[in-house]
Structure formats: C-alpha cells, structure tokens
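All protein chains of the complex are present and in place, except for one that has been dropped.
This part shows chain A:
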Amino acid sequence: MSSSTGASLADELPDPDGRPPLRGDGAGTGRRGDRLFAGAATGSGLIVIAMVVLVGLFLLFQAIPAIGEDKVNFLTSRQWQVSARKFGIVQMLWTTVATSVVALVIAVPFAVAIALFLTQYAPKWLSGAAASLIDLLAAVPSIVYGLWGYFIVAPKFEHVQSWISDVFGWIPLFDRVGGVGGGTTIFLAGIVLSIMVLPIVTALTREVFNQAPMAHREAALALGATKWEMIRTAVLPFGKTGIISATMLGLGRALGETVAVLYILSSLPEGSKWTWSLFNGGDTFASKIANSASEFTPGLGTGAYVAAGLVLFVLTFLVNALARVVIERKKAFTE
C-alpha cells in the first residue's frame, strides 16, 4: 500500500511474485503512437531530473554574488545581519542539526518498536488499522504541529525543562540558559519534529521487517527462542541497513521542516552568547528563511537567504543520497 510519506522502499524490493515486470522488452513497435508515447514518458522523467538540477543551479547562481559580498566568512561566522552584509551560517547550522538530531534520537527507537509492533506483535485485525493511525501523523499539516507545539505543549514543557536543568544541568547540553522563556527551545522543537518524522521512519522500517525471511524466524522459534530472542536474532539483524536508511530519510525531513519549527522556536537576539545548551532558542535554515520572507528584496538581501537555502538543499541532498546508497548496497548484498 502506498504511504502518505511519499517515500517507499517498494521499488528496491522484488515483486510479490518474485518476477520483475516486463522491462524495455522490445514490445514497442516503432509506430508513431509508440514513439510519441515513449517520448512523453521519457520526457516526464527528464522533467523530474531537470527540476532537481534547476533547483541546484538557480540557488547556486543567485547565492554566489551574495557570498562574494559577504564581509564575514560564510561558513565559520556566527553573525547574520543581512543589512550589514554579514552572513555566517554557524548558528543556523547548529540549530538545524541539533533539532534534527534530538528528533531522531527520540523517533528512531519509537519507530523501530512500532514497526516491530506492526509486523510481529499486533494481531492481524489490528495491524492494518494501527499502521494507518501512525500514517495519519504524517497527514497532519506542519502548521498545525506548530500551533499545537507553541500554544499547548510549550507552556507545559517549561516545567519539564526546568526539572531537567535542575538535575542534569552539569551536562552542557542541558544547561539552564534562561534567555528564552516559555519552553520554546531547541529541545521542544526536536520533540515535535520527532513526532513528525515518526511515520516515515516507521513506514520504511516496517517494510524492511516485513521482508525478514520467514525461514529464519521459524528456525529461531524451532530452536526454542522466545519471541523477543527470535526478533533479536532473525528480524533486527536483517533490518539493520533498512533502519539506517530510514533514519537518514527521517533526518532529511527533520532538517528541512519549516513552519512547526518557525512557530515553536524562539529566535535569539542579535549577538547572544554561544552555548551548547538545548534549552536555548535559535533559528534553523528553514525557519530563518520563512521568518524573513516578508523582507525579501531583489538583490543581495534575498541572495543571502538563497545561500542559506542552498546549504539546506545540499545537506538534504547528501543525506537522501546516502540513504539511497545504503539501500542499494543492501539490495546488491541480498540478491
């Protein structure tokens, strides 16, 4: 079944009947209808390639002049003052990566457990409905997550946060910073992001667990393994690469998530002190761009944001491509 997450492993796995469909089998007759139709199909494929290439090129060419005018180092400066022509991405990069990593640290164990639930534990009548419920989390628009996170969760989360600071404050990550009130911190943004990426990580992990060979599982049970031992020895090792690539696809989603982060995370005032704390505000690439959309002016101002968008695009491209490579390798290994 197709999933609303838009990503799927299905094309990487053999068909249910074990036979690939007829491919480029020379059934085309070379008649005009055939040539036109093949041309349209190929053309659509090329449009897809062109879309990705154009995104990269347009962002690159509009980012270059802005970076050329930059008065500080684009990659190593923390300053982002567009009117003063100072664009450095370090603060945004940290916030983007920190929110996403928090999201995945929470989401991946849950996703693996839920995928195990759906494939191994849930009774048959429940499994399909349960999977749909998890998928519904992906259908909730991100602006709704943002409203919910900001108005409902953040005020409650403030107490949790101050408790964590009291107990674990000696770890730099949980240091009490105090600059941002109301619980609107990197940590909370990460938690809400984890709910948002949960469905995609679950869906992909579930597909892989479904592929775990029945013979291995039955063999483990026949040797006297408990259900959990069977999962640990026959299902999890088989799904390892699948979990890794699902994690990376989830990371790609979390890095680029915009509106939820924009609403939840408080921006830091200009010139705030650097801190490793997760209980701090900030801007991700995406939220910074969205937040400044109203002040886009043709020229260098926009160029700076385009450059930030380019960095985000390159990051997500790399993460997604890596996920794909992991899947392909696994495929080559198992076939």
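Methods note: a residue touches a chain if its C-beta (ideal position, glycine included) is under 8 Å from a C-beta of that chain, and two chains touch if they have at least 3 such contacts; residues count from 1.
Assume contacts and distances are computed from a predicted model.
The chain absent from the displayed complex carries the UniProt protein name "Phosphate transport system permease protein PstA", chosen from "NADH-quinone oxidoreductase subunit N", "Phosphate transport system permease protein PstA", "Sigma-70 family RNA polymerase sigma factor" or "Molybdate ABC transporter substrate-binding protein". Although one chain is not drawn, the whole complex shows that of A:Val101, A:Val140 or A:Val160 it is A:Val140 that touches it.
Among A:Ile231, A:Leu265 or A:Val326, only A:Ile231 touches the chain left out of the display. Contact with the omitted chain, checked across A:Ala154, A:Ala246, A:Val306 or A:Val326, is made by A:Val306.
Among A:Ala84, A:Val167 or A:Ala321, only A:Ala321 touches the chain that is left out of the view. Not every partner is drawn; the one left out touches chain A at residues 1-2, 4, 6-8, 10-11, 15-17, 19, 21-24, 27-29, 31, 33-34, 36-38, 40-49, 51-52, 54-55, 58-59, 62, 109-110, 113-114, 116-118, 120-122, 130, 132-134, 136-137, 139-145, 147-148, 152, 195, 198, 213, 216, 219-220, 223-231, 233-234, 237-238, 249, 252-253, 255-259, 263, 285-286, 289-290, 293, 296, 298, 302, 305-306, 309, 312-313, 316-317, 319-321, 324.
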